[in-house]
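Dropping a structure here in structure tokens format, bear with me for questions.
What you see is the complex with one protein chain gone and the rest in place.
Chain nomenclature is as follows: A and B, assigned in order of appearance, with residue numbering initiated at 1 for each chain independently.
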Amino acid sequence: MFDERSPIYHQIAEAIKNDILSGELQAEDQVMSTNQYAAHFRINPATAAKGFQQLVDEGVLYKKRGIGMFVSPGARAALLEQRRQRFFADVVEPMVAEARVIGIPLDDVVERITAMKGSENV
Amino acid sequence: MSALTYRRAGLVTRDQTRGLSLSMVIFIGAVGVGFLLVALLIVAMDGFDGPEARSVWENSAYATRYYPLALGIMLTPVYLALGVANGVTRRAFSLGAMGTVVVIAAIMAVFEAVGYALENGLYQLAGLTQELTTPHLFDSGTQVWISVPEVGITVAGNVAAGLLIGTTYYRWGRLWPTIALPLTFAPALAVEALMSVGWPGGLMIDLWGIERRPLWLVIPTSLLVIALTFAATHVLVRTTAVHPQA
Partner (left out) sequence: MTLGIDVQGLTVRYGDVTAIDDLSVSLAGGKIYGLLGRNGSGKTTLMSSIAAFMRVEHGQVLVGGQQPYENPAITEQVYLIRESGDFADQESVRGQLRRTKRFRPQWDGEFAERLLELFQVPDRRTVSRLSRGQRSALGITLGLAARAPVTMLDESYLGMDAPTRYAFYDILLEDYMQHPRTFIISTHLIEEVSRLFEEVVILDRGRLIAHEETETLRMKGAAVTGPASVVERFTDGMTVLSERRLGGTKSVTVLGEMGERQRDVAQAHGLELEPVGLQDLFVHLTKEGPA
């Protein structure tokens, strides 16, 4: 589940964000408690708590005292917006850079994308 | 010393006596049965000649002295690490081990005294008189009020010396404690010599003609020797480190 590339609490936060983006977690859904999460993934509860706290700080989750943590109503929309903004920096720009290094003309790339767009059943 | 220390010392005594209980029961059973067999054998072989018969039970005194001595030697090497690992302070351990010494001595005292009284009764039934050949504080096996403290103090002297000996071995290894044995075993001999009982008492009387001093002097002095032995053990135990595991 976890790798060594980033702190576990970071990876926990990412995993929950992905669940929200994919719709597995809906707005107002209760998320696993820190302890359940720690036990399930065999990690220190303080580390798990740090991941959840990060999400609370970002407004993705909110706490109900004594009950638990829930997905914020606007979480999915906010996350989608974030990802969209990052998309060009994280995906498109490296792709263009790679294409340049290995000598694929950008026109070929655009052509391919256009072809893929054509096969989309929208 | 705090109440907590005394409470935990009590737990140490209970833990140790419980740990030693099985081997004590086996020992008492073996000595009891053994001496009954020896007595029957003597009767079957040639019986006793004359109305005076030597006490067979008297020989058990060696067993009931030196087996507890061995238990005493074991206490620190076996139980100190167990105690400390379970959160017992050395002070509580030492006090608790002293309690164990007293319990062992009391058990042996009752066992021996019952043996003397039983033998006396059996001999009487057979029309014989129980004859004691080593010196004792009591004259007849029926005087349990004397035989119990006599054996109790004697055994306590031996177990206390054993506890001291075991502690020196645990602390310093083999060489020096072996060289110091005459010193560390001395309290056991001293108690018996002071009370003029057993073979050290016999030596005092036969060899050097030293007669027994009055009991009001002898018993407190013997107890003092035991107390000093405890004190020496206590000082050592308080500063003894638990051995690292290999």
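Heads up, the rule we're going with is that contacts are C-beta pairs under 8 Å (C-beta built on N, C-alpha and C of every residue); 3 or more make two chains touch, one makes a residue touch a chain.
Only a predicted model underlies this, so the values are computations on that prediction, with no experimental measurement involved.
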item: Contact with the hidden chain (one of B:Ala39, B:Ala63, B:Leu82 or B:Ala186); value: B:Leu82
item: Chain not shown: contacting residue from A:Asn18, A:Asn44 or A:Gln85; value: A:Asn44
item: Positions on subunit A contacted by the hidden chain, ascending; value: 2, 4-9, 35, 38-39, 41-47, 50
item: Those residues of subunit B which, in the complete complex, touch the missing chain; value: 2, 4-5, 8, 11, 14-15, 18-19, 78-79, 81-92, 238-239, 241-242, 244-245
